[in-house]
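Of the protein chains in this complex, one is absent; all others appear in place.
Coming up: chain A.
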Amino acid sequence: MKMTMRRDVLLGMGAGMGAMALPGIVRAQGAARVVVVGGGFGGATAARYLRRLNPELRITLVEPQERFVTCPFSNLYLGGLRDWDSITHGYDGLRAAGVEVVHALAEDVDGSARTLTLADRTRLDWDRLVLSPGIDFRWGELAGYDQAAAELAPHAWKAGPQTQLLRRQLEEMEDGGTFAIVVPQGAFRCPPGPYERASMVAHYLRTHKPRSKVLILDSQDRFSKQALFQQGWQALYGDMIEWIGQSDDGLVVEVDAGAREAVTAFGTRHKADVLNMIPPQRAGLIADRAGVTDETGWVPVRADRFESARVPGVHVLGDATIAAPMPKSGFCANAQAKVAAAAIAADLAGQEPPPASFANTCYSLVGPGYGISVAGVYRAEGEKVIEVEGSGGVSPLEAGPGFRQAEADYGAGWYASICADVWGTA
């Protein structure tokens, strides 16, 4: 009974107040203010859940784009299985939940004065800051690949115009052409992403340009859900997809974007008709400005609250963080956001944060009706994330078509659910 009542306090009040909240109330004097930078899976979740946990809090979400296009399911757009609108989400749901949404670029953070400066020099004060900036690219690290080159050989690793550019290039490609995708060195967003992309492009090509080829040039020798992907590729696309791992000279060190050529460590030149270059990555720039990144370019955090190990009061979520064994996924960013929101709400109320607990499920679509997944359950042990022993793992290799179909359907179900959870959209 006690639990029921307190659950009502935690949840019920949030839901009730959210509908009635007016900006005037949100700005009530004395209410603590949390500023959230980044309106993706991590940031929008943190903003939403903070309001639910404590409707008195003033929550400001800073996100430059008015419409957010998700990386998850952008491969399905490339494969022709989803339209653009279905992977695009606005912020009305968050506003309705009482979150103040500011469309601006966050430019600087002062961790001691507790301010965030926007591009127009507006300064926002905060009691707690949440950064969920996603990734930035290490332009120039790969010889020949810069922003101008990305207009010829798109990365499409931040969903948006780049994704649409890549789709147009695929549409313009002649039958019998080669689509090459280059997998970068170092940690990158969405470990199974390049292989799902190869799958979705293969689906498109098999349907429209069946004499074409998909080539994966990889800086790694093993990849996420490898056996499952390779089994699916064989079953659905025969030998259309060729994967070259690092030891077989798959590491690309130089690009000629104009000629759409990728050059490997041993000097092999691969000529493509469409070249999808995924560049090396690091935490979004604002993390650097806030002083929370380390020498790797990523952000170390205390796993029990996803708070910066360097700047107290600054919580960092999602792809920008060093959270291994949790992968850089939208699901993880959302799970981390809930832990951070609970920690912030407790902390501001002078209470001890509840124990952290996280989970992840990443679905990948190998072809229509053919889904595979990897899952994990995580806890904080001291300041580190640990995977709960015995939990998690990938879909069974020996599963039949019914299982693959179910996981394809559940992948779509996951997307509907998480978008409702993050942006209040389906």
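Convention: a contact is a pair of C-beta atoms (placed from the backbone, for glycine too) under 8 Å apart; a residue touches a chain by one contact, two chains touch by 3 or more; residues count from 1.
Everything below uses one rule, namely that contacts and distances are computed from a predicted model.
J.: Suppose you had to identify the omitted chain by its UniProt name; would it be "Cytochrome subunit of sulfide dehydrogenase", "Sarcosine oxidase subunit delta", "Chemotaxis protein CheW" or "Ectoine/hydroxyectoine ABC transporter ATP-binding protein EhuA"?
T.: "Cytochrome subunit of sulfide dehydrogenase"
J.: For chain A, which residues reach the chain that was dropped from this view?
T.: On the chain A side, contact with the omitted chain comes from 2-4, 6-7, 10-11, 49, 331, 334-335, 338-339, 342, 346, 351, 354-361, 373, 375-381, 386, 388-393, 395, 403, 406-407, 409-410, 412-418, 420-421, 426.
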